[in-house]
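Comments concern the structure below.
For this depiction, one protein chain was excluded, whereas all remaining protein chains were kept in their positions.
And then chain A:
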Amino acid sequence: MEGATQTETKIRAESGIESGPRGPGCSLRHFACEQNLLSRPDGSASFLQGDTSVLAGVYGPAEVKVSKEIFNKATLEVTLRPKIGLPGVAEKSRERLIRNTCEAVVLGALHPRTSITVVLQVVSDAGSLLACCLNAACMALVDAGVPMRALFCGVTCALDSDGNLLLDPTAKQEKEARAVLTFALDSVERKLLMSTTKGLYSDAELQQCLAAAQAASQHVFRFYRESLQRRYSKS
């Protein structure tokens, strides 16, 4: 790796209001991402959103057990490990959501009868965990060189009891919210890949959250692009 070329571009934060009334004032927390930090997995990434951090490792395309092989495309497996304790049912359901998202973008047909394994380890959880897992998984898949038709990102919205929209909520905000919605959006046309929601909300609010998530995803994709530019640029 080359030495330190300090080309960090910091996006100047405005007055840094966490959340306000609907409209300008929603903000995403501080992001950081590091790729290729583990030597054994084919691709690895650690993604930080505020205090939430997730480490992802990708193995693939690799050999697959005959019982699990699919004749015309790659078998995608996702494992999510919580920080404390053994994985339970909540982890299983999140694994399924992440797997469905990845299957929609990964070009499995290029690697039939192989397996692509994504292992996610929760390092700390301070709100919007599923979105952070999705982002980490995407960066790890990019680092591993798995062919994809688009990048994807996860965005979480919370609706509090007054109907205010909060993007990228912290754990405290999630607990007090009336509804928490997580969306996975793709990078080409910002279409919806996966959505999972918890709580009570009207269909107008759903569409508003989705539109806000699309606006937020632009920032996330810009972050991906800049971080990959930093890594692969020659200057």
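Operating definition for what follows: contacts are C-beta pairs under 8 Å (C-beta built on N, C-alpha and C of every residue); 3 or more make two chains touch, one makes a residue touch a chain; residues count from 1.
Rule of thumb we're sticking to: contacts and distances are computed from a predicted model.
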Absent chain [UniProt protein name; select from "2-oxoisovalerate dehydrogenase subunit alpha", "Exosome complex component RRP45", "Golgin subfamily A member 7B" or "Proteasome subunit beta"]: "Exosome complex component RRP45"
Sole touch to the unshown chain from A:Ala90, A:Val188 or A:Ala215: residue A:Ala215
Taking the full complex into account, find the residue in A:Gly57, A:Gly154 or A:Pro169 that is in contact with the omitted chain. A:Gly57
What does the interface between chain A and the hidden chain look like in terms of residue numbers? 1-2, 4-6, 8, 10-14, 16-17, 22-41, 46, 48, 51, 53, 55, 57, 59, 62, 79, 81, 83-85, 87, 119, 121, 123-124, 165, 167, 203-205, 207-208, 210-212, 215-216, 219, 223, 226-227, 230-231
